[in-house]
Structures are given as structure tokens and as C-alpha cells.
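A single protein chain has been removed from this complex, and every other one stays in its place.
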Amino acid sequence: MFLALGLIVFALLQGLMAAKIIGSFWQLNITIIGINIILAASLNLINGYTGQFSLGHAGFMAVGAYVSVVLTTNFQVPFVPALLVGGVMAGLLGFLIGLPTLRLKGDYLAIATLGLGEIIRIVIMNIPYVGGAAGFKGIPHHTTFAWVFGFMLLTLFFIKNFVNSTHGRACIAIRENEIAAEAMGINTTKYKVMAFTIGAGFAGIAGGLFAHMFYIISPASFTFMQSFNYLIMVVLGGLGSLTGAIAGAFFVTFISAALASVPEFRMIIFALLLILLMFYRPQGLFGYVEITHLGPWREFFLRKERAKR
Amino acid sequence: MDFSEQFLQQLINGLSLGSIYALIALGYTMIYGIIKLINFAHGDVYMVGAYIGFFAITQGGLGIFPALVVSMLVTGILGIVIERLAYKPLRHAPRISLLITAIGVSFFLEYTSMYFVSPTPRTFPTLMGDVSIHVGDLIINGQQLLILGITMVLMVILTYIVHRTKIGKAMRAASFDTETAQLMGVDADRVISITFCIGSALAAVAGVLVGVYYNSIDPLMGIMPGLKAFVAAVLGGIGILPGAVVGGLILGVIEALVAGFISSTFRDAAAFAILILVLLFRPAGIFGKNTSEKV
Partner (left out) sequence: MKKQELLRAENVSEVFGGLKAVSDFNFYINEGELVGLIGPNGAGKTTAFNLFTGVYKPTSGTISFAGKSIVGLKPHEITQQGIARTFQNIRLFSELSVLDNVKIAHHSRIKYGLGEAVLRVGRYLTEETAVEEESLRLLSIFKLESHAYELARELPYGAQRRLEIARALATQPKLLLLDEPAAGMNPQETKELMDMIRWVRDEFKLTVLLIEHDMSLVMGICERIYVLEYGMVIASGTPQEIQTNPDVIKAYLGGEE
């Protein structure tokens, strides 16, 4: 059902683009929304579901971007394998970084991951092979709306099923109460690192998709300000809700595009939204709830749950 | 210049930069000590301080010292207002909500400033002539002397306030245990306000001094020094005032050495690497005591 819904949305958007009802400006932005949904959903797995506050997502995105463009540009590797290798490398780095770092808690973890994301970026900046600070040029334009949409569905499908399994429940238990989670037999370190690795991996894939939209990428595209951008999406949408991540990615990308000519206003709006949200709805718009749990659908799904027994 | 002279020159540069970090780090550490908040917006308060100093000098025609005082006053009040409006309503909220709010305040300060003063960097007027002291081949310029001198004077005043005055005692009591301090008759809200005021005023001084030192200020200038100053505070042991000063100086020196002997592109990486190493191996910092969470 999830896939069917996805395909309908895809067909609709693709049709509108083919019929030129959606112009090239919005076509570009819809593609970016798709990539941002992957980033927001994967960050939400770490920040929202597992409750481990990471501010280094742009760093993992950068790793995926650079690995995949080197493969496609310098080694003529096909697009999809290059993306996947980029994702795996980002995940691997996430694993190596997560293992020592995830012992830290709350705001300390936040600032440490911010620092690590910046270190990744500065290291890339100092590798002449990938163009250093000037950036990597000559990237083939492989990213299409269809690929982005496909990978977006894959990400959502993966994370949705993950959080509804015992592995995902273990992550959520850590967010809810780490000490109780341990007392219930959950290896908290293992699951924190697992969530971090998976999140980093999908960020890497998103980075690859992002990079193949342009002729050139540079380390400047992956600063911690970029990580903050994904954080805003997740916080606005809801820490612990995929619907929220989608809504957040949609909203932030849309506002950013609409207010592109007045960038100060865009950031002032986001700043005020963040602050007001923390006052009145700290769990974000959707909180821990999915759209399938709301309103008229709620009864339907509960009945389905009960019917299973 | 041979190696040892170059080393000493970098040391002087590092101590000047480190003094700036120390001034900002003091605010970080005081605020963290009292409300356990990484005040992400602190770097932007420093930026506002720099602009107020700039306008006091260019529009108000003030000299450097009156400009410093004006900047301290206005920025100190800004600190109080930020705390009252943004952080006070969240006094009992989870720390992550507070952190997100601080990020929001940070964006707000950056981009409203950008709206009012435009994103283009401003050139800070040169106030010091070419005063400089030469010791052999070493050069200590007037700006560096000014930074080191003012920092030292402010340290002395701050130490006096914290250790000798009634409000200083209340601050120390509140940072040790806010609730108990309240039971002992300390007005926590007032102490928190004053802490924000002092911390912000110190950041303002740092902002003006950086303007004098580097001659250029812009609305996003606070981001990196803000983060670095946080690193300094963690390095020294968060919540500990002398720790923030020592942490700031050490960080400044390390950065100057990395920039001077390795590559200036690794300056920021060095600061973050220090942060991560300290957090992993000595989370309480140089001067802190390690404590464990009670179950």
C-alpha cells in the first residue's frame, strides 16, 4: 500500500513535469525536496527515533557525494553502484565515528558531531585529488527526478520497517529512557551506533544524488550550516515521525525556494519558528505520530492491528 | 627569523587570539554553569557587540574606551533580554529543547543583523597608530597590547565580582545547586539575568577588540569564534572560570602554531579535534572533576 501510494504520487508529478505544468524551477526544487526528504528521514532516525542529537549530517553527505563523483567521473562506474558505494562509505565512517562518540550525551554529542562534520569537510578541502577548496569539476549529470524519487521511497520504506521492528523499538527505547532500555536487555551502544550508521549511509546516498545534479561540487556545500538546515526540517516536522520528516523537508525547501531573493527573511522565519516551536510544541509538528495514526485513519489502523490477532 | 623566534612570534599571536577566545569562553562557561545551556547564540552576541562598538566609534565619534563601555552596556542588556524572552520560559524543559532554542536565537541575531547592517563586511576604523614594541625580531603590535591589557584588567574585575561581592557569592551558589541556593534566599532569576549580562558584556569587549585587531566585522563573524570559545570552555572544564581563560589561551596558541607551522586551513580542524579528544578522554576538562550520573 505504501509503495502503491508512492507510485501514484510519482506518476502524478512526472506527468505534470512532462506536460510542462511544473516549470523547470519547481522541477529542480521538487527534486531537491526528494533529496532533502532522504536527509531529513535519515537524520530523524538518529535524532528523532534514537534521541541521539547529531549535528554532523552534512559531513556524511559530503563523503557520499565525493566518493560517488570520483567513481562516476574518474572511473566511469555506473551511477547506481557509485551511489551505493558512496552510501556504504559514509555508513562506514558513521560507524567508526559513532563508536567512540556516542558515549557522549545530549548537547555534548551535538557539538562533537558538529565538530566531526567540520573535520570531514576540512579534510576533503585538503585533498588535492578531489579539487580541494575549489571543488570537484566535470561531474556527469545523472540525477533525475525518477532516481531521486526511487531512492526516497527506498529510504522511507527501509526506515519505516526498521522502526517497526525489534531493532527500531530498541532505538526508540533508548530515546525514551536509556537506563530502562539497558535494563530490558538492550545493548544501547550497539543500537545507537546502528542508527547512526544507517543514518549516515542514507545521508551518503543523498549526497551522491545531490552531487550528480551539478557540474561542480565544493566542500563549501557541506558546512554545518547545511546540517542545521536538516535539523530544522526534522525539528519542525517532528522528532520521531517520518510524516514529520517529509513535511519538514517539503516546508523548508519550499520556503527557501520561495524566499530565495530575500535570504535574511527566510532564516529569520526559521529562527522564530524554531523558538516558538520549542515553547509550544517541542516535539515538532507531528511529534511521534505518523499521519496514518491520525483522525479518521486512526480507527481503521487500530482495527487492522486488532484483526491481526 | 629562525625557528625559535618564529615560534615565539606565533606564541604572541596565539595569546592575543586566545585572549579573545577567553573573553567569549567566560560567558559560555558562566551561563553553562548556571543553567546548563550551551548558549549557541553567544558567538552572535559577540558579533552584536562588535557592531555596537563600530557604530559608537564611527557614528558616535567615541574613542576606543568609551566605545567599549557603550558596547558592554548595550550588549549586556541584550543578553538579559535574550534570556528573559527565549530561555526563561524553558527553564524546566529538556536540555535539547533549550539547545534548539539557542540555535534559533543564533540564527535570529545573525540574520536580523544582516538585514539591518547588510551582509557586506565593515572596515573597523584604525584607532591605534603603528605603535609596536620590537624585541629583537619579535613584534608585539599595539592591538595585541590592547587586547592583552584589557583582558587582564577584566579578569581581575571579574574575579573580584565573583569572589568578593554578594552577587558573586549568589552566582557561585546558584551554579553549584540552583534549587538549594533558592531555598537559601538567592533570587535565581536575578542571578541568571546578571550572569547573562556579565557574560554578554565580556563577549562585547571581545567583539570590539577583534574589530580593532582584524579591522573587519560582518554579521556571521560570531559563528566560528563562538564555537571555538565553547571548545575553550570545555577544554578548561565547563563551569570553571579560570578554566575558560586557560582553555582560551591554550586554544589560541595551538591554533596559531597550527596555522604558522602546518597550514591555516587546518586551524578550525585543530580546534574541533581538541574538542572531541577532550570530550572523549577527559570530559570534565583540565580543571574539572569527573562525576557520574545517579540512577
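Order of writing sets the labels: A and B. Residues in every chain begin at 1.
By definition in this document, a contact is a pair of C-beta atoms (placed from the backbone, for glycine too) under 8 Å apart; a residue touches a chain by one contact, two chains touch by 3 or more.
Quick caveat: nothing in here was measured; it's all calculated off a predicted structure.
Participant: Check the options A:184, A:220, A:262 or A:276 and report the residue that touches the missing chain.
Facilitator: Checking the options A:184, A:220, A:262 or A:276, the one contacting the hidden chain is A:184.
Participant: For the chain left off this view, which of A:95, A:265 or A:288 is in contact with it?
Facilitator: A:288
Participant: Which residues does chain A use to touch the chain missing from this display?
Facilitator: Per the touch rule, chain A residues meeting the hidden chain are 157-158, 161-162, 165-170, 172-173, 176-177, 179-188, 194, 288, 302, 305, 308-309.
Criterion: only the chains that are shown with their structure count from here on.
Participant: With chain centres defined as C-alpha means, what is the inter-centre distance between chain A and chain B in Å?
Facilitator: Whole-Å distance between the two chain centres: 33.
Participant: Quick check: in the complex, which residue numbers of chain B touch chain A?
Facilitator: 37-38, 86, 89-90, 93-101, 103-108, 110-112, 114-115, 119, 227, 230-231, 234, 263, 265-266, 268-269, 271-273, 275-276, 279-280, 283, 295
Participant: Where on chain A does chain B make contact in their complex?
Facilitator: 53, 100-101, 103-104, 106-108, 110-112, 114-116, 118-119, 122-123, 125-126, 133, 179, 228, 231, 235, 263-265, 267-268, 270-275, 278-279, 282
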